[in-house]
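Here the structure comes first, spelled out in structure tokens, and everything after it is commentary.
A selection of the complex's chains, in situ.
The letters A and B name the chains in turn, as written, and every chain counts its residues from 1.
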Amino acid sequence: MKKFFSVKDVPDLRKFISEAKNVKANPFGQENLGKHKTLGLIFLNPSLRTRLSTQKAGLNLGMQVMVMNMGQEGWALETKDGVVMDGTSVEHIREAAAVIGQYCDIVGLRSFPSLKDREADYTEELFNKFMEFCKVPVVSLESATRHPLQSFADLLTIEEEKKVEKPKVVLTWAPHVKALPQAVPNSFAEWMNRAQKEGMIDFIITHPKGYELSEEFTEGVTITHNQSEAIKDADFVYVKNWSGFQEYGKIIATDEEWMLNSKRLSNHTKVMHCLPVRRDVELASEILDGPQSLVQTEAGNRLWAAQTVLKTILEDLS
Amino acid sequence: MKKFFSVKDVPDLRKFISEAKNVKANPFGQENLGKHKTLGLIFLNPSLRTRLSTQKAGLNLGMQVMVMNMGQEGWALETKDGVVMDGTSVEHIREAAAVIGQYCDIVGLRSFPSLKDREADYTEELFNKFMEFCKVPVVSLESATRHPLQSFADLLTIEEEKKVEKPKVVLTWAPHVKALPQAVPNSFAEWMNRAQKEGMIDFIITHPKGYELSEEFTEGVTITHNQSEAIKDADFVYVKNWSGFQEYGKIIATDEEWMLNSKRLSNHTKVMHCLPVRRDVELASEILDGPQSLVQTEAGNRLWAAQTVLKTILEDLS
């Protein structure tokens, strides 16, 4: 594995899940694999789960880990080419990425979308340039359009928690007070779509009209605007807000009815969310605090997802 | 030891001091005790001594240490239950604490008081919730009402530096330009009160009228408003500013006469302060720069206090 940016970077999904289970069962089984290797974690945006789980994953593998928050400790990066840099950007991503790549064997990078310029966001301009100039394997810690470590942990959670061979998984939009990126739902859809094609799950998406995600991620997936119908017999409901893709970065509706509560939930349905979650805005507290919630299991699995990715890259380095 | 929040968490004070002396004499004697264990240090407020000493303590014990500044790298946490989270708080402490607890074997947490809502501060709402949901041992890196690692280091310093079997220790209020928390004086009073009950020291508090600390910490301790009388034959004078407890968070008096200088100090008296100190506001430079100051000894002992606490928790983990 030379990079971990989307589900397309995973050659064998079932084997990847199986590897993650092995890593979880034996966290220090490869504690010398990362010896003399450096992991640089570069954050252009805030992070809690991703930061701590990936840092720990690197340490568990014996790597040297360096964490850098560019916004606070570093400075603004220019991404456009051909720009006379007489403004506020202190350094071009060409230089910065190449320098960071010289000090690291693997780089993790987080960079949120602008939610203003859809083309720049969806061509993953910053991420692609970083990968190009960095020259070492790059792990996405969430890019403008995807959050693959989250989705990998989510699929691992589903595989661990499923009670039937081929569970029904529903991604549902939820209300929020802010306009959020589509990265988590895009990525979840991309991973579940692949899992569905490989016969691991059945997958449906439900959201209010206007919240259609890019077809790049949902092609072939059943989409409905009837949430109640969609979640009725679901084994897993994945709850997440996102802002508009067509009306890019906009809040199109804030229908409170879309907030999941226990009344509308079957007893056998498990509820998932990537966190952080707005209690009683996105999801009812009673669900979060009850036995049907898997949010902490997902968060815990972030560690094993990250460690499996780093392990796989390290094995291919030498 | 399952947590380190107040002196009440220490079963045997004399033994704890003795352990700290052992750790100081042999810093790397338990360098494998923390192998495969992760220490997470979570700061909701700035830190210098506590941050560096606790990070180093964990490393000396062979732990993996992760430092996280929530305010800059993370985001604002909601602590109230039953709140519809449609405001500025991005994540509830229930989720955040549980997640952090999954990635760490021990968590250190710093959280200052609001100085506005005495009840919320003195019920230690944030800290107690964090400990409840985190589920792993939590070490206070200073909470709303206490700073136990500081007080432990202070008591260690007194035990090391005392010239008589049972020295006289005085806590004196000092002027400042800002309204400061009561955490350090509360904690010092709590620890010295315990030490006095165990026959280790004699303890007196002196402050201007209106600066009474909560009786929770000072019960049974002699309190006087006459500083000169109090410090006359003291072996150790602990200098510290704090804001009002009754008139909560207020500056009641700023009497410059309360600033200790060398004229009013006996030759045999040692002077202590937790740092950072406002020179010539809280304490005269001539004392800080002279042979009677123990401020650097205290700061150095912060490392051994932290390492002793972590060691004790690690020994009880397995």
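Annotations
Criterion: a contact is a pair of C-beta atoms (placed from the backbone, for glycine too) under 8 Å apart; a residue touches a chain by one contact, two chains touch by 3 or more.
Since we're looking at a predicted model, the values are computed, not measured.
The total count of identical chains across the complete complex in this file is 3, with 2 shown in place.
FYI, only the chains that are shown with their structure count from here on.
Annotation: 39 Å between the Cα-based centres of chain A and chain B.
On the side of chain A, the complex with chain B involves touching residues 27-28, 31, 43, 46-49, 51-53, 55-56, 59-60, 69, 72, 177, 275-281, 285, 288-289, 295-296, 299-300, 303. For chain B in complex with chain A, the residues that touch the partner chain are 36, 38, 40, 64, 66, 68, 70, 72-75, 78, 81-87, 90-92, 94-96, 98-100, 102-104.
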